Structures are given as C-alpha cells and as structure tokens.
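Of the protein chains in this complex, one is absent; all others appear in place.
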Amino acid sequence: MSAFLPILILLTSFTPALIIFFLPEHWRMLRTAINLTGAIAKVSLVIVMLAGVASGETYEFRFELAPGLNILLRADALALLFISLSAALWLLTTIYAIAYLAEGPNQSRFFGFFSLCVAATTGIALAGTLITFFVFYELLTLATWPLVIHRGDSNSFAAGRKYLAYTLCGSASMLIGIVWLESMTGPIEFTVHDRLLELDATTLRVIFVLLIAGLGVKTALVPLHSWLPAAMVAPAPVSALLHAVAVVKAGAFGIVRVIYDVYSVALVQQLGVGLPLAFIASLTIVYGSVLALRQDDIKRRLAFSTVSQVSYIVLGAALPGPFSTIGGLVHLVHQGLMKITLFFCAGALSERLHIYKVQELDGAGQRMPWTMLAFSIAALGMIGIPPVAGFVSKWYLGVGGLQGGQVWVLAVLAASSLLNAAYFLPLIYRAWFKPAGGGDGGLAEWPLGLVLPAILTALAALLAGVFAYAPYSPLSWVTFIVERNYGI
Amino acid sequence: MTWATGLLAPDQPWAPLLVATPLAAALAAVPFGRRAPLLLVALTPFSGALAVLAIAQVWSHGEIVYHVGGWPPPLGITLRIDGLSAVFIATTALVATGVALFSLPKYGRQSKGETRAAFAFWPLLFAMWAGLNAVFVSNDLFNLYVALELLTLTAVALVALDGKPKTIAAAIRYLLFALTGSLAYLLGVIFLYGVFGSLDISALAISASPHAVVLAAGVVMTTGLLAKTALFPLHGWLPPAHSGAPAPASAMLSALVVKASFFIILRLWFTALPMAASAAFLQLLASLGAVAIVFGSVLALRQNKLKLIVAYSTVAQLGYLFLMFPLAGGGNEMQSWAASAWTGGVFQALAHATAKAAMFLAVGAMIEAAGEDRLDRLTGIAHGVPVAVFAFGLASLSLMGLPPSGGFIAKYLLLTSALASGQWWWAAVMIAGGLLAAAYLFRPLSRALAEADPKLFTPVPRLQQFIPLALAALSVLLGIFSAQPYALLQIGRVPGASEGLP
Partner (left out) sequence: MTSALLFAFSGVAVIAIGLFGLIGRWRIERRVIAFNLVGSGMFLLFGAVAARRAGVDADPVPQAMIITGIVVAFSATALFVALIERLVAETGRSTLPEDTPDEDA
C-alpha cells in the first residue's frame, strides 16, 4: 500500500479526466458526479496519507523510464503541505466551477483538462526528483492552455499564445538547467542533500539562474510576468485555479524545492545568488502592487496582486534564516486561501451582478453581503491586517529580514502593505458604503455553489490567522517542516 | 505443448515469413480486387503474431541470425533480427494496421468513387509492408538494395494515386531523387564488394577497417540514403510528395518509408563499418540534421495548408535523428553516454513514426470533415471531429518533445548525452527545435479549437477518428513504458559501453 498510495492519489484526478473527455456534452449529472467523486476521493486519500505519515509510514513510488531516468513520487513533509492545500482547494473549485459554467459550452473539454491540471499539480507536489518535477510541470502547462483559451474568441487565443510562449521558453531554460546539472551529478533526489558541493561555483550559478528563470515564468517574477494578466480572459474558476492552487504556486513551490532541497540554503548564500533573487522578488512585490493600482478591471487588479503576493514566498526562500523561511512557506498556504476567495467573489460578482470594473462595485455589499464579506476578509488579509492569516506571514518575513540583517525587507513589506491597502480598501469602501447605482436591488446570493466556496475559504483564512499557534494550523505545520527538515 | 516451444526455437524458418506474408497478401490483393480488404482478416493477426514472436525471441534468445535456404554467406543471404529490428517490425505492424483500418471507408468495399485508386491501394500497401520488413531483417547489403527499390516503387505509386498533375509531378520528383539515391547506394556497394568480397553485414563488421576506400564507399552510400531519408539539402521532394499523397499513404511514407533508409544508415555505421567513420563526417551529418531542424521548422511556420505543415514538420523531425551520430558513433562508441544517445535516436525514430502516422491520419479525418486543408477553412474543426483534433494534439506532444511522450524520452536521452560528451551545441539545437515545433503545431491546433458551428462540417466515421487517437496514444505510451523497449534495443547492439546515463 505504501508504494501505491501516491499513484492512487494521482489517479483520482487522472481517471476522471480520461472519462470526462469522452462524455457527451449533455450528460451533466454524470459529469458532475465523476468530478465530485474524484475530488472527494482525493481529499480522503490525502487524509489517509497524512494519518499514515503521522504514524511513521513512508510513501514512495518509483518507476523507471530509462536507465538513470526515474519517476519518483514521495510524500515528504513539504509535499504533504502542498498536496493538502491543493486537494482541499480543488474540491471547492470544482463545486464553484460546476456552478459557474452551468449552461456554458464545451464543458466536457473544460472539466477534462481541469482534472488533468489537478493531476499535474499532484504530481508536482509529490515529485521526489527534479526530473519528475519537470515532467509534471510541463504537463501542467499543457493542461492549462485549453482552459485559458476556453472561451474561444480572439482575446483568449492571444492570451493563450502569450501563455505558451512564456511557459515553453521557461521550461526550455529549466530543462537545460536540469540536464546540465544531472549530467554532472547524476539524478537529483530531493531528500539527498549535499550533492553539489564539489562542483564549480560559476557553473552552479549559471544553472541556478536557468532553473529560477524557468520556474520564475510560472511564478510570475518580473519581468516574466506579463502572461498572467493576459490570462485573465479565462473563466473565473480557471483564474482561481491558476492563481491560488496550480500554476503560480507550482512555480513558487519549485523555487522552494530548488533552494532548499537541491542547492541547500547554505550553498545559495555561499554562491551569492540569494540576495539578487531577494531583490528580484522585492521588485516584483512592489511593481506588481503599483500596476495593480492602475487597473480598472477587477480581475486584472487581482492578477497583478497575485504577481506581487507570490513573490513573498520567493522572498522568504531567498533570505537566510528560519523566520523568513517560515514566513515564505506559510504564505504559500495563506495566499492560496485568500486569493482563491477573492477570485471566487470576483467571479460571483461578474456572473450575478455583471460587475467587471472597480467603478461598478458601488453598493454590491447590499446585494451580495456574504460574498462581499468574504471578499473583505480576504482583502484585509492581503493588506496584512490581523487577525487574518496574511498578517502572520508578513510578520515572520519581517522578523526574518531583521534577523538576517536585511532591514530593507521591512521597507518593502511596509510599502507593499500600503499599496495593497491603496488598491483594496477602495473596493471594500465602494461595496459597503456607497449606494448602489441603479439596478433592481434585492439579494443575489445564489446559486449556492458560487457563494459557499468563497465563504469557506475566507473562513479558513481567518481561522489560519486567529489560531496560527494552534497545533495543526498551517503555521505550526510549516514550523515543524522547517525545524525537522532543514535544521534551521 | 512441445510444438509451442518448438515454435519459439530460434532456428525455425519463420523469419522469412515476416517478408513473405505481406508479399503474399500483395499478390493475392490483385485477383481479389475490390474484396482485397478481406485479406486484412488474415494478414493483420498473422503479422502481429510474427512481430510479437520476433520480440519474444530476441528478448529470450538474443540476436537471431537465419541463413535462408541453409546457405551461409557469401553465397547465401542472411536474415538478422536484433532488438532494433524487432521494435521496427512491431512499429511497422502497428502503423500499417492502423493505416489499413483507416482506409477501409475510403478504399474498401463501400467506396463509391473511382475504383482504380481503391484497386491499386491494397497491393501497394501490402507490398510496402513487405519491403519495410525486408529492410528490417536483411543482413546483406544487396538485399537491402532490392528492398529499398521495392519501397521506392510502392511509395511513388502511392503518392501518384489520385492522378492529378501536381501529384504526378511530385511523384516524378520523388522517383528521381530516390532512384539517384539508389544508384549512389549501389556504387558504394560495388566498392565494398571490390574491397571485401562479401556484402554480408556481419562479415563486413569483422573485416572492416578504417581504410579510405571504405570511408568513401560509406559516404557515397550514405549520400544516396540521405536522399531517400530527405535530409537537408536533399529534402526538396518530400513536402510536395507527402502532402499530395492521400492521407493514409502520407502516414506510411512519413512514418515508415523514410525510417527504412535511416535504418540502413544505422546498420551501415553502427554495425557494418563502425571503425571507418571519421569524426568529421559524423559531425557533418549532425550539422545537416541541425540545419534541417531549423529550416524545416521555419518553413512549416510559413505554410497555410495543414498537410504541408505536417510534411515540413517531417523534414524538421528527421533532422533530430541525425544528431545521434556524433554522440553515439565512431570512436564515441566506447563512451558511457553512447548507449543513451543511440537509444535516444532510435526512440525518436519510433516516437516520430507513431506520432506522425497519427498526425497524418488525423489530418485526413479533418480534411474529410472540412473538404480541404487550407488553414482558414479549418477554423473550429474541433467541433466537427473532436477526437481527431485531440489525436492531433496528443501526437504533437511527441513532436515537441514534451512529457509524457516518447519524444520527450528521446530528447532527454539525447540531451544528457550531448551535455555529458561536451557537445552542448546539439543540446541547444534540440531545445530550439522543440520550441519551433510548438510554434508551428499550436498554430493549427488553436485554430481547430476556435468556436464554430458543428453543422458546417461533414461527419466522419468514428473509426477514422479513433485510429489516429490509438496511434497517438502509442507514442505517449512509448514515453511512459520506456524501460522495456530500452532494454530490448540493447540486444544485439554493437559492442561498446552499454552503461546508461551517468
């Protein structure tokens, strides 16, 4: 069983994909049933895996493709963190997507690739070697492209083209880096550390740049970020998935893996590549927020906010010291929860009230109070206001910056919080405190599938912050990971 | 059960059956006329069983050598089946079966159109199958010449099947290139006979030496074979020929026929004359391959007809095959990366064979639905033939070298060899080639996925959509279950390092 659980978890999203592709378009009940079964099965199996790991079992699945080329799925602590997040959020996004796309066309195609997307993310989470990671990373690109172009109009195709151009070039860079590295050291497994010490420093630096560049495209590091706002033409569930769970997080997760498990924090500092990466991350944080201010379209504003927020994770990884590490890693979870809430709400607003732009938000709080409440909680968390979870991550990052002697990090965090406030507070103000401009008034909080997921994730974000020091909170989990695995 | 174990013994004369069976079917197809597809009922399982038998034999007994009629060389002809032959025989059986099944609606008993094409198609297809198998099992250079000629004649005839002036011209151009290539090959054979007195590949392997005449003969033969494999700059015949032929014929041509001459080049330089290869020559081959990749891809980007895009894609993809020569050939054979380079090149050939066959068949289905193959008429074709478009997309994975396809495994193996041997420029070429392939393949794919009214398109039988899907799935399966084929390919490989990646 211990060898098969990882592959089973993968299959819970892969098999539904294969089935759904061939379902006739109008078989809605069956498609919904298969989707939900897959999602629930995945969550259940993840819980089984968590319980197993807690009682000391190891889960590892090895498959040889060619001599020296192995696919390895392993459930280590970091993998478990990511996979729990993605399994839980996938379930909620599935419910949301079913409600959102209700009568839309091409649903079999959509949900087929949707499931493939999650299968790829599962593979990324459980990947135990660099090349396994790469294989699933590429699969993610391929599975998300049909989702981005789902609407089939020229805007979607233009966005899709840009997405492909960026991500494929990024993966080319990454492949070169991986193959180069492995040609000198042999296959790189994430739990085997200290393999790179004998190599030449310049080569290691170049490979680091190649790997980070490849991963940085998906993570939307400046200047590789412009595909993300363009991809907002996709339906809201896609944006939710892309920004909270799958693509962007996969990139950030990859950077974390490279820094902690391939290179090791000490080597990164020794090579001197940590600080430049921290600079780029900080630049992205500020630049993303500045551009977010200038957007009128809500989804685009959220997109640039993502560009900015995901770089907190990279910043945490690039700075030395346990606090920044914890801050960055826990933001992986917190940002996921908060951002998915924001996108769920944005989608609900656009579907029910046809609100696409900031100016149209006036009085939305009266018509969709629960949705706007969730939105407000998540927005406050983004700004960093306690007790929502975002505050916790920023706190740890700040302390980490201080401890590492990088005081400018505090300035970056402060500036970012101010900018976040500048582009989120007006939205909240408009929704609650301005009268609605025309329209027929009345409550619009249905269907349940559009509203409930947002409320749940907002609640989770709130609880993650309030109970941050409780035993099984994301923060405690991450602290445990950092202490046990990295000994810092 | 002794007959079963007897059947599996390596000295049974079933090796010639690999060639004889499709040949018999070709001969029988003439009197059968319009009932020729019935022959498939016997041919397909039998050839399939033979292919499986070949693989099983090679796996358990190693390389099989069979003297036809009991006559040993230099008087007799030897047949040899090693790992390389076995996988190619199996791939041929799969692709040919797929193509045959795909052509049933068009050229089978139900066809309502012109009967001459339907009449000619089946004997030509079966004879081509026989020729391919003959190439893969022959151990004698002149036997290979005869097999090559059989392939050329059937291929040219298939190209000219629809009888329009443009395709006739394309067929004539193909014939010219191919015949000139055969003559060059023959010249080299004559030289080799003059030096060694035997054309048996195993005998040559023993007595070959790095002599100038041997190298010259090899170069001349290779040049002839390059014309048949359409490597830059001898590729000019391929785009018009492969795009003018009917879709099933294009599938056979792009997938298998060009691989047959490549197979002979492999036999020549890795089995028969390994010591005669000079490093400069190998680098030249790979350079031509690199130019082919870039040139073919750029031209594919500029085409407006889908079949031409796929044909130029073949020109580009064939370039990848030649990158393996400096990495695995000549003096490099003893290096630890030689095995992965060689296997990577063969994987590329196999993955391309299945993927390109799938692609041409899918394009055939798309053209049937839309009526023609100009890109602007194919907008939204995914609503008409969704399975075929999916097959096209799946096949593109292999051509782009993206996981989890066989093309990715091939690319990975070649990349690691390139970087391990310090010849990093080939790695750069491969990466660039993958990106260019994505550019010229996503272009028609995006167009196919656009919005359109399904009623604009003619319905296409389900069979014709699922066969390309099956072939495309094969190319992906090759990437997932690649460990066994890798091991199979090492059987009978030229002695050298059989270690894997570092």
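Order of writing sets the labels: A and B. Residues in every chain begin at 1.
Note that a residue touches a chain if its C-beta (ideal position, glycine included) is under 8 Å from a C-beta of that chain, and two chains touch if they have at least 3 such contacts.
Everything numeric here is computed off the predicted structure, so don't read it as measured data.
K.L.:
List the neighbours, among the chains on screen, of the chain that has been left out.
P.N.:
So, taking every chain into account, the missing one touches B.
K.L.:
Which is it among B:52, B:179, B:275 or B:456 that touches the chain not included here?
P.N.:
In the full complex, the listed residue that touches the missing chain is B:179.
K.L.:
From the list B:197, B:210 or B:459, which touches the chain that is not on show?
P.N.:
Hidden-chain contact among the options goes to B:197.
K.L.:
Taking the full complex into account, find the residue in B:43, B:156, B:339 or B:402 that is in contact with the omitted chain.
P.N.:
Only one of B:43, B:156, B:339 or B:402 touches the chain omitted from view, namely B:156.
K.L.:
Could you pull out which residues of chain B are in touch with the chain that's been left out?
P.N.:
Contacting residues on chain B, toward the hidden partner: 74-75, 142, 145-146, 149, 152-153, 156-157, 160, 163-166, 168-173, 175-176, 179-180, 183, 186-187, 190-191, 193-194, 197, 239-240, 243, 302-305, 308, 374.
FYI, only the chains that are shown with their structure count from here on.
K.L.:
CA centre of chain A versus CA centre of chain B: separation in Å?
P.N.:
Their C-alpha centroids are separated by 43 Å.
K.L.:
In their complex, what parts of chain A are in touch with chain B?
P.N.:
21, 64-69, 109, 131, 134-136, 138-139, 142, 146, 149, 152-153, 157, 160-161, 164, 168-169, 172, 175-176, 179-180, 182-183, 186-187
K.L.:
Would you pull the chain B residues touching chain A in the complex into a rising list?
P.N.:
Touch residues, chain B against chain A: 339-340, 343, 380, 386, 390, 397, 402-404, 408-409, 412-413, 415-416, 419-420, 427, 431, 434-435, 438, 442, 446, 449-451, 479-480, 482-483, 486, 499-502.
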